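Just one protein chain is left out here, and the rest sit where they should.
For subunit A:
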Amino acid sequence: MDNKQYELNKGLAQMLKGGVIMDVTTPEQAKIAEDAGACAVMALERIPADIRAAGGVSRMSDPKMIKGIQEAVSIPVMAKCRIGHFVEAQLLEAIEIDYIDESEVLSPADDIYHINKRDFKVPFVCGARDLGEALRRINEGASMIRTKGEPGTGDVVQAVRHMRKMNAEIRKVVSMREDELFEEAKQLQVPYELVKYVHDNGKLPVVNFAAGGVATPADAALMMQLGAEGVFVGSGIFKSGNPAKRASAIVQAVTNYTDAKLIAELSEDLGEAMVGINPSEIAIIMEERGK
């Protein structure tokens, strides 16, 4: 990937800012998401909540299903590949996906190495729990970052933890003396140049979204107030009672994330939220995948 392509790929993430990216499993759901105001959709066979329920190995989705969704909507279409599975990524690039999510939601294909994302023309988004993970993924070529959260739980606690931790670490780097940045780079296991960028700009060099466990308009606004530049909603929409209404409410809450009166109105009569499970009740901790 040349420098221009990387700029274009970071640029597409900038266009998605202030928006909501929704998990969809069928062209019909993709249309509902687009009509509700999703700025992109994530095409996958099973949403994280169902991946948890089904157990077993979870892989890239059927390309035919992804193509069906590409044909159904005009907004960008993303899809997930397994951590380290560069051939799944090659297939997604071959069908001209707009963004690849190298995702801990699927079963990792490599327990040591992530994909060398610099080898690809297509952009990648990766999950991160802290600044070190985020900068390591960026160094590998990711042009967008999202918090990992704990997918498929409907519990926002880990997304909050990851966003707070990342931002606290960014503030720490900003406050450092320049001669301390070399040691910080060593601690974070990332190149000095990336630490210097964070020090000088007070933010990641790419767009940073929140993901994992967002289920209500208030959850989405919480993540925005904590500094997210946009929100992924996975199981939260199509596992709820009224997906179209909830999706639309979350979109508006992200735009006006500080307007409590409006978000209160948006939160009325949304029907049942996804049931949700607590961290102590889950067997698979997805956030531990890919460090």
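Just so we're on the same page, a contact is a pair of C-beta atoms (placed from the backbone, for glycine too) under 8 Å apart; a residue touches a chain by one contact, two chains touch by 3 or more; residues count from 1.
FYI, contacts and distances are computed from a predicted model.
The complex includes a chain that is not drawn, and of the options "Pyridoxal 5'-phosphate synthase subunit PdxT", "ABC transporter ATP-binding protein", "PP2C family protein-serine/threonine phosphatase" or "GntR family transcriptional regulator" the UniProt name matching it is "Pyridoxal 5'-phosphate synthase subunit PdxT". For the options A:L106, A:V122 or A:V190, the residue in contact with the chain missing from this view is A:V122. The omitted chain makes contact with just one of the residues A:Q14, A:N116 or A:Q187: A:Q14.
Although one chain is not displayed, its contacts with subunit A can still be listed: residues 4, 7-9, 11-12, 14-19, 34-35, 37-40, 70, 74-76, 93, 96-99, 121-123, 248, 251-252, 254-256, 259.
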